[in-house]
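This is the structure I have questions about; it appears just below.
The complex appears here without one of its protein chains, the remainder shown in place.
Take a look at subunit A:
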Amino acid sequence: FQMSLSKLSPPLGKKRRIDSKKGDYVSYKFPFLALPNELKSHVFSFLPIKDRLRARVNKMLYAIESDSKYFVKKLLIREMSIADCDFNPADIFKHQIIWLFEEKSYSSDLFKKISQNAFIGSLDIRLSGSSQFHKEVCSMIKDFNLEE
């Protein structure tokens, strides 16, 4: 993905004249950044959990994600071999799912992060292993805000 920002928008900071009579200007520069924080947070609130966490693309959005609570009706966490992954795209309408692959290594930090801000209707975790990572994840389950 090699398209530069300059191709997508006028040079940063360049202003566009919108009303020549009144001399009002609107800036092209970072319109998202210009939104009040509660609106940025509102936009985030509509993202599925994975995109929400991935959208922490700069310090400001990292802070906004950390500061706002959200609700996930049903979260599934599955660990399996890449070869066995049987994700059905239709399922995204039923629940949100995080895949962990046996072939990869993970940090439990994200799980902790989720436990701090998410209210979760039901959490369904299937992990297979006895590594430090697995122990950490298991010990964190009690920290979740679960509906039942």
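We adopt the following convention: contacts are C-beta pairs under 8 Å (C-beta built on N, C-alpha and C of every residue); 3 or more make two chains touch, one makes a residue touch a chain; residues count from 1.
We take it that contacts and distances are computed from a predicted model.
Peer 1: Name the absent chain by its UniProt protein name; which of "Cupredoxin", "E3 ubiquitin ligase complex SCF subunit sconC", "Skp1-related protein" or "Iron permease FTR1 family protein" is it?
Peer 2: Per the UniProt record, that chain is "Skp1-related protein".
Peer 1: Using the touch definition up top, pick the residue from A:Leu53, A:Leu76, A:Ile125 or A:Cys138 that touches the left-out chain.
Peer 2: With A:Leu53, A:Leu76, A:Ile125 or A:Cys138 as choices, the missing chain is touched by A:Leu53.
Peer 1: For the chain that got dropped from the picture, name the residues of subunit A it touches.
Peer 2: The list for subunit A reads 1, 3, 5, 8-9, 16, 18-19, 22, 24, 26, 28-36, 39, 42-51, 53-62, 70-73, 85, 93, 98-101, 104-107, 109-111, 113, 119, 121.
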